[in-house]
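A single protein chain has been removed from this complex, and every other one stays in its place.
Right, chain A next:
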Amino acid sequence: MTSVPSPEVLRAPLVVEFPFTRSLGPVQSAFLTGLRERTVLGVRTGDGRTLVPPVEYDPVTAEEIRDLVEVATTGTVTTWAWNHEPRRGQPLDTPFAWVLVKLDGADTALLHALDAPGPDSVYTGMRVRVRWAGERVGAITDIACFEAYDGEAARTGTAPHTGAFDDPVTGIVAAARLDYTYSPGRAQSAYINALSERRTVGERCPSCRKVYVPPRGACPTCGVATVERVEVGPRGTVTTYCIVNIKAKNLDIEVPYVYAHIALDGADLALHARIAGIPYDQVRMGLRVEPVWTEGGRYPDHYRPTGEPDADYDTYKELV
């Protein structure tokens, strides 16, 4: 038992990535397919306004709207912001302006990037046109960006459009990646650091005296900080278990195998781990086990029987 020394806090990169697959409704499908075909569609509301980009429900009345119209690929900047340091994933990797552009024929503005030589060349009211991406797939990025334009409007007013295209786009993959530097904090860092020495440490609640493993820095019963570090184990008792019969992907453990809750000696919370070194159908509550470490392992690979007599139920019944 020791008081907690000054923390040596761990840090590691944590990348969260997900390719969300999203289906499109009829209006979004028509709009994004239209972009693939170099056509910009809006939707007409009941009171005659044209929304670009189009939505399926009127933002004022919540009425369903399906009345598609084609608008121009030219328009006017309604507001802008100069982005001198583009970030990952943004439309251009050279300095650019973020712009809201009201396309000719539209009553609302579309957010996108404007390719321009510098902030002095951008202003509200500036005339711009769409620069199409070379390869278009039916996504907002089919508009590569906007660019300055001093010619005629590509179209005046709006024209009704059926929204029908060959091979319509019905879904998008919204890829996302966020990068974090994860730090587990003081208590869990101490737990992980101890594991590297093949020791298991928990923390004792000053109020109820329970020892939590792994420690998270707080007693969930008392709501107070757990500060007294306690070494537990290495031996423990199986409090409950299950037999796994389905092989997980990328797992080279043969089924069936046993996964168990193990109350390490001195701990008031059970850990979970695999049990090996005994036929799966001989694992039982009360079985006494000890950890097995593999070379270079950062936590016990599994637990095996110690050969001791089984623990009496009363010694672990609070932990089941």
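Brief remarks follow.
The rule is short, and it goes like this: contacts are C-beta pairs under 8 Å (C-beta built on N, C-alpha and C of every residue); 3 or more make two chains touch, one makes a residue touch a chain; residues count from 1.
By definition in this document, contacts and distances are computed from a predicted model.
Set against the options "Lipid-transfer protein", "Hydrogenase expression/formation protein HypD", "Protocatechuate 3,4-dioxygenase subunit alpha" or "Peptide ABC transporter, permease protein, putative", the UniProt name belonging to the omitted chain is "Lipid-transfer protein". If you put the hidden chain back, the residue from A:151, A:223, A:296 or A:309 that touches it is A:223.
For the chain missing from the display, the contacting residue among A:30, A:109 or A:213 is A:109, taking the whole complex into account. Residue-wise, the contact with the chain that is not shown comes from A:59, picked out of A:26, A:46 or A:59. Chain A residues in contact with the hidden partner, per the touch definition given at the top, are 7, 9, 11, 14, 16, 20, 22, 24, 28, 32, 51-53, 55, 59, 78-84, 87-91, 98, 100, 102, 108-113, 119, 124, 139-141, 172, 174, 176, 178-188, 216-225.
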